[in-house]
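Part of the complex only, each chain left as placed.
A and B label the chains in the order they appear, each numbered from 1.
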Amino acid sequence: MPLSNREEEELVRVGPGTASGDVFRRYWLPVQAAANLGGGRAGFSGANNPLRIRILGEDLVLFRDGSGKPGLVAEHCSHRGTSLFYGRVEDQGIRCLYHGWAYDRDGSCIDTPGEPPDSNFKLTVKHPAYPCLEVGGLIFAYMGPTDKKPLFPKYHQLFEQEGVRVAGNGGYVEQCNVFQALHDNNLDPWHGEIAHGWYRGRPPAVTMHHGRNGDPATPIKFERTPWGTRMVVLKSTAKPGKYWYHETHTVWPAQRCNFEGARSMKWAVPVDDYRTRWFTVDFYPLEDGEPPEEALRAANSRFNIGHVENLPIDWAQQVGSWWNLGHPWRQGNLWEDEVAQQTQGSPERHFLPDWEQWHLASTDRGLALNREVWRDQIERVRQGLDPIGVVRDATDDKPIRITSDDVRDLSWDEGMRLFNMSVEERLGMVLASVR
Amino acid sequence: MPLSNREEEELVRVGPGTASGDVFRRYWLPVQAAANLGGGRAGFSGANNPLRIRILGEDLVLFRDGSGKPGLVAEHCSHRGTSLFYGRVEDQGIRCLYHGWAYDRDGSCIDTPGEPPDSNFKLTVKHPAYPCLEVGGLIFAYMGPTDKKPLFPKYHQLFEQEGVRVAGNGGYVEQCNVFQALHDNNLDPWHGEIAHGWYRGRPPAVTMHHGRNGDPATPIKFERTPWGTRMVVLKSTAKPGKYWYHETHTVWPAQRCNFEGARSMKWAVPVDDYRTRWFTVDFYPLEDGEPPEEALRAANSRFNIGHVENLPIDWAQQVGSWWNLGHPWRQGNLWEDEVAQQTQGSPERHFLPDWEQWHLASTDRGLALNREVWRDQIERVRQGLDPIGVVRDATDDKPIRITSDDVRDLSWDEGMRLFNMSVEERLGMVLASVR
């Protein structure tokens, strides 16, 4: 399956008017962690309100008006282009520094102080604005056509109440496009064995192998699901006769759902064509009425990586080799995935990979499936249809339970029973267990 | 009046061969503060002599030879391109480091040490050079066609003797083009009320309003003048029944003349298409035979902003939000105008604004008039005529007195008498008062 640079470049572009950009603009996307945005009291403008945000190649300003609700508008004032990031947030909206034009959360122009009071001029100005929702510790926006706006999808990690929810701060930005960051990496079990195992000093082929001690090669399958795709692996473990059932999902447009009981939902949101911001919400159900230890650790951990801004585009290159532990930009997040993904491109190609030099192999079936499903969504959107997973009808507006999981210490037969289940069987099993 | 990006981009380009560049090249332009250029003694080359200068997109080297006079030549040696910034200033001119070719202030090649002494080769080399004049604390150059060189315009701020002259050091460079810095901002009274008032904590609508306490809306007019354009405003004040007469001029090609008695002349000189350097000369007449306090304050103040070099093109973006007072690049000059002007562009458009998104309103009549007058000058220059304000005939070679002014504590009738004067009446009044 040789790739074509022309086709891949089309695939990874996400700005306004691009094919993949049009797909992203049909979903609700997280744009900021709610805790990072200040404001909320009447007339208040100050630290962290507004914030400058770049999403899908668009420069935007996020603010919280006196109602406490977030607004997301184009950065440049509709009057003469001055950045609203330097504007003042007021009770009703945001006001430009230069001539004082003010806009509310809907983009309506609500004041033009220099115009006569009887002028209707401001009614002729509509500033670009996107609807926002604050859910589960994140602020989501819908950046697509108004008449296509879907219902907000009720992922259980965002809405469930009997447990502890830990939302990351969105400070982790990868210097690569969303396909490198998510779609090529999510259904890719072997890099777990190599990059996250062997390269951490583990001997090779512990959890995956091609046949060992009488066991056949590690069973792996890739499939379509109602939400996108999934990978199922029955891994070996250090304990003879004990197996580890692992199921990870790609939820459209660019979400990783993984861990035990689908605990974690991670959104990979394109900043632009060569940067991707990660948002994450983990939901830990209570155990015996108490938050599990792991949840408390997570809530206090540095997994919530600090906000990293203004890194040069070639930062990974500048950090230097894998062993250069002391570089100040490293900040603890130059992990294996980042190095693997962020060094695929080259400066000559504006950090896009040279896909035509790639040699895809049997380990890349998950990557191929994700591309195939993505291209289907491009086609659906072109035809005016909803892409996969979009919730539109009130009858579909109910909690969404992805079937991602990790189950350990299984016998071979127990493991294979789970492995062989269809998506529908798995979903039935999970829904039964959580009711 | 929707703007067209194509037309505006043509308007703001100032390099050699551009329409607006050709207009600028028909005037004498300040290129450096005289105090910043070292040298002047025979054979002396050292600190601040030569200096590298970028004006109208051209890379130049400014030096002072043994006569004490300034020379302005192309940066790259006519031999093999080595930068003359690394050359040595000598009694007769500047000598290149590489093979020692020397040029005088006129660009004549006066030495080629490697050529035989009887060679006439050097007579075949003419290095690009522009005539310079040192006037009123600034060094001016004329960068246009020789046969179109005008007389130097005798602005009173540069030539008057009975008072104190304070010349700025030219260290203030705005990261925006000259139209953003000057032409769009100079005849724009409402941003004074909003950006320089409201945003400094003043309640809105103090000096300008749309009708208040029985007064009609603040009178404003914009007009053409013999030197360019002017704005006249009869402002309200905190004192009931007292009004403030305010008249500011745009003097072509890109000068702001303002303050009481036209005290201040400020030149906005394009470094290139996206940076503008400000030069200023204020002349304070003696009061009772003494320099006024304000003049002494100005001469000792930090208004003479330090030389800021090598800022990245997106420095305003990097400085961060309006409240980020501690950023080292801020240096005290990130004032309201700068933020308003420098954030109109975007990196995608190489920091040009996206004018097609602008919505011009009644407050933008001054901007529109300045554009109209500028386009007239493009047309005049295309036809081989002098643009506005150029002094060519000896009979016109006399002091130039712009009518800019600020007069306070006027009654409504006194104020409106000044407001209603034609440019000719105002000029007659001013000339009578200074004789």
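We take it that a residue touches a chain if its C-beta (ideal position, glycine included) is under 8 Å from a C-beta of that chain, and two chains touch if they have at least 3 such contacts.
Bear in mind that the values here come from a model prediction, so they are computed numbers and not experimental data.
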With 2 chains in place and all of them the same protein, how many does the whole complex in this file have? 3
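Throughout what follows, only the chains that are shown with their structure count from here on.
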In whole angstrom, what separates the CA-based centres of subunit A and subunit B? 49
Considering the complex alone, what residue numbers of subunit B touch subunit A? 184, 190-191, 193-195, 198-199, 204-205, 210-211, 217, 318, 321-323, 336, 339-341, 343-346, 353-355, 357-364
Subunit B partner contacts - residues on subunit A that touch it in the complex: 46-47, 59, 75-76, 78-83, 85-86, 88, 97-100, 112-117, 119, 121, 124-125, 310
